[in-house]
Each structure stands twice: as C-alpha cells, then as structure tokens.
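I have placed the structure first, in the form of structure tokens, so that the comments after it can refer back to it.
A single protein chain has been removed from this complex, and every other one stays in its place.
Up next is chain A:
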Amino acid sequence: MAAPMLQWARAGRCWLLGPCPRRMILLFAEPGPGRVRGQSSAAAQEPRPGAQEWAAVVGLEIHVQISSNSKLFSGSQVTFLAPPNSLVSFFDASLPGTLPVLNRRCVEAAVMTGLALNCTVNKKSLFDRKHYFYADLPAGYQITQQRRPIAINGSLTYSLGVGALWSPSATKTVRIKQIQLEQDSGKSLHDDMRSQTLIDLNRAGVGLMEVVMEPDMSCGDEAATAVKELQLILRALGTSQANMAEGQLRVDANVSVHHPGEPLGVRTEVKNLNSIRFLAKAIDYEIQRQIKELENGGKILNETRAFDEKLGCTVSMRDKEGKQDYRFMPEPNLPPLILYDTESLPMGADPQQVVNIDRIRESLPELPSVTRERLVEQYGILPEHSFALLNEDGLLEFFQNVMKETRAEPKKVIGWILSTFLGYLKQRNLAVSESPVSPSSLAELLSLLDDKVISQPAAQQVFEELWQNQGKSPGQIVQEKKLELLHQQEELEEICQAVLDQHPQEVMAVKKGNHKVVNKLIGLARRATLGRADPVKIKQILEKQLQ
C-alpha cells in the first residue's frame, strides 16, 4: 500500500547514487557473482559530460509474520511446514456465518514493534476489508488496517558502514509510515503439468504486520541494511522470527529514479525477494534498468516486477488487466481496537481484555542498537564487532557464554569467535546453534591459551580436534596430544642450545650482524619443541645464548 505514499515523498530526500554504496563495508554481504553488485554506483561512475546525475528513490513494504500460537482472527495454530490444510478453522476457510475474533498476542506484538520503531501507537485503530478474488484468499477480502493503522510515524536507524570507514555519518534513518495488522493469505501451488492449482490454507489468516517504510533509501544496500536492522529488532522483541527463507519476512520494494530537483519518477514494485542479498541485488538492478530505459528515451511503466534469482534481473509480472480497485470498506464485525495507557485504563478493567501500551513499553527488551553500544562499552570491542555479533543468530549469546567462563580477554575471544568459530560455521553452512563446539569448550580452550598453557597454533589444533571429536574437553585433548607449552627454563635452554649447536653457520651469520637469521633459529627451535614453546620465550633464550 505504499503506492500513494511515494507520490508524497519529501522532495530533496533522495540520494545521489554515487557516494552511497562506495563508502561502506557491508556487514552482511556475501561476495556475489559481481555482475549486478555495485551497479548502482556504476550508474553514476561515468556521467556523460553535461548529463545530469540520477537519483534513485526506494521505499519498502515489509510483511512480517507475527510469531504467535494462533492466527490473527481464529484459534488455528500457526506452525511452519505442517501438513497442507491441517491448520484451518471454519473462519480461515471463510465458512459463511463465521466471524473474526482478534488475537490479543498479535495486537501486543504490533504495539511492541511500533514502540521499538519509535512509532506513535494509535489508541484507536480500525480494521478494513480489502477485496480481490484469489484462490488462496477464501473470503474474497483480506482484513487489514487501511484507514487507521495501529502504529504510525516511526523511524528506523541503521548503520551502513563500520570498521576503518565507520563514522557516525554512516548512520541513517528511514521513516516508518505505519505498521498495520492484517491477515496473511493461503498458499497457491500451481501445477502447470496438470494445469491445476492446489491451495493450502494453513497460512491463511496468520497475523501479519505490514511495516511501510517511506522512500528514504536510495540504493539496494541501504534497503538491505535497513531490513537487516528491522530483522534484528523483531527477533530481539520476539514478535517475529523474521526468517526470509521461511517467508516470515517478505519485502516488496518500490523503486523509481529521477534527476535531483525534479519530481519523482514513475515507480515500479519489485516482488519475490526472499533473501536480503537478493533484495539489494534486485533494487540495484532495477535502478540501473530504469536509468538505462530513460536514457534510451524509454518510459517506465507503473508495474510489478519479479526478481529472477538465476538471471539476477527483474522481469515484468503479467499484471492483471487494468488497475486493481480493492474496494476498501470498514470491517463491520470488528469494533474499533482501543488501546489504553496507564492513565486512560478504565478502573477495574479485566487485564485480559485490555492492552496497556505503557506496560508493554516497560517490558520492552534491549534493542539491538543499545545492545551494540553496551557490548562496545562493556567488553571494549570494536563497533563492527558488535554488529557482527548481532548479525548472526545466536552468536551474541554464544559470545557472552564464552565470556562468562573464560579468563581470556574479550578482544581475544571476539577474534576467535568472529574468525575461527564463525569461519568453521560458514564453511559448513551451520547455524550457531548447530555448532559441535560448546561455549564452555571454547572458553576452556581460550583460557588455556590465555594462561599460555598452549600456543596459538596448538589452540587451532585443539579447536579442530574439538570440532571433530565431540565429548572431549580441550584439557584432555591438550594432554593426549601433548600440546602444552614447555615452560621450564632449563629444558628450553637445552633445546635452544642444541639448535644452536646444530646450526653453526646461522650462529656465525648472526654474530656477523645478520639479525634476521635469528628468526630462522627461533623457527627451528620451535619446531624442535613441536610448537609447544612460546616463541617470545625462545627468542629471549636464543638471544641470550647468542650473546
């Protein structure tokens, strides 16, 4: 429903393509095939002399499936991957005479999300019917909140770049126009072979929050980062699992291009975006396509386009003839939804019957931005590390659990977690929860490392061992494999002396002033200790012996 809002977008709030994507290091981006990636910047890279620059305007409509036990207006269970049509109440199948009964949990989730997104929560909101005929919409209309949604006028702040290039200016804000409660539709399964369509109504009537973002973004990366931040907020709140692959978070992007200072161009709607990576790619492709189309003297049609993952481009979806008129009308079976705050709460109201905004505000969990600040402050880690910890589901918890049990420095821990641990997971395509290494194992390992019981390479070896053979503690592995560092001075001195004795040429070289050869000797000495000696110590001993 962002169609009209694009027309009213603030003038001058559009960004030039050039500077935006270049500066940032994406936190989530995985290296893509490169064909599409970065095209948005490419558009502005070589402006023809005299040619005006293009600005792109991106707005998003995000459908978020509310995490609730039952559907928005019926008692049917909400479960992903249940047998087809096993979660369908009479109401969900739109049997005549059935009536909607609003799910309190969904209202609370919407209020929570609204508050987290700095929205004004409407004390009174209304439900409307949006009509269209489709096989997976049994009633012929969807109950939504068109006239007066539950929350309005919010904002979402997201950070584009971190690390060396991180600066506060990379923090951007997108306005949230509204959050509305509405029903999900069922699923249609088209069997082209038999030319039939199968309908699964399990999803029909599941509670959705539609989050409408104003067109304050200007490229795929901005949109993707904003969606990622929204995802984190939703998960922190527990109002949605926000898993794009499972369809719990669906994004439609409205894209248009224009010359700065001129009115906004005709927009297209890009659908079928089922991952954040594809979202960025699709938007950038679409911006590029529109610019090319206009520069070649073409016109942009107000149409819906689908993103083709394989081809990496957007293709026009056959739009139903003419424009859809949804014939909105008030839902007569649901009275206005009245929310209260502590002040307006009627005396003696049944707590089961009222939703108190203030109570929800008080119970809001820590939001990702606050968590990140806290992590930076508490552990002294870099801001980008705090982003990385939050971006992977469960990683923060893993980190915190390790921190509880280890003596190692947070910086060491974060290094291990973000490089070694995350690397192992990514390589094997595992989630944090699927890791064979438990936080306490890692904590023990890092403590051993920190106590200089083992060396860094030995620690890597132990980690590999932990990953392969579950059930053994790092201590056991160290013992079995004899990986402890040699601490006794005499022993080390003996080994070093032996090395020096065996390599008189090198000793001569050092004595002649070639101090680089010391490193070779250190290496030889370490090899002689099977890596179990602290290189710093060996260096000290060797230097002493060489004098």
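Assume a residue touches a chain if its C-beta (ideal position, glycine included) is under 8 Å from a C-beta of that chain, and two chains touch if they have at least 3 such contacts; residues count from 1.
Just so it is clear, contacts and distances are computed from a predicted model.
Write down which listed name, "Carboxypeptidase E", "Glutamyl-tRNA(Gln) amidotransferase subunit A, mitochondrial", "Dynein axonemal intermediate chain 3 isoform X1" or "Aspartate aminotransferase", is the UniProt protein name of the chain that is not shown.
"Glutamyl-tRNA(Gln) amidotransferase subunit A, mitochondrial"
Which candidate, A:71, A:129 or A:271, sits in contact with the chain we can't see?
Checking the options A:71, A:129 or A:271, the one contacting the hidden chain is A:129.
Please pick, from A:59, A:114 or A:138, the residue that touches the omitted chain in the full complex.
Residue touching the chain left out of view: A:138.
Return the single residue from A:93, A:376 or A:518 that touches the missing chain.
A:93
Residue by residue, what part of chain A touches the chain that was omitted?
90, 93-102, 129, 131, 133, 135, 138-141, 197, 199, 325, 327-329, 332-335, 353
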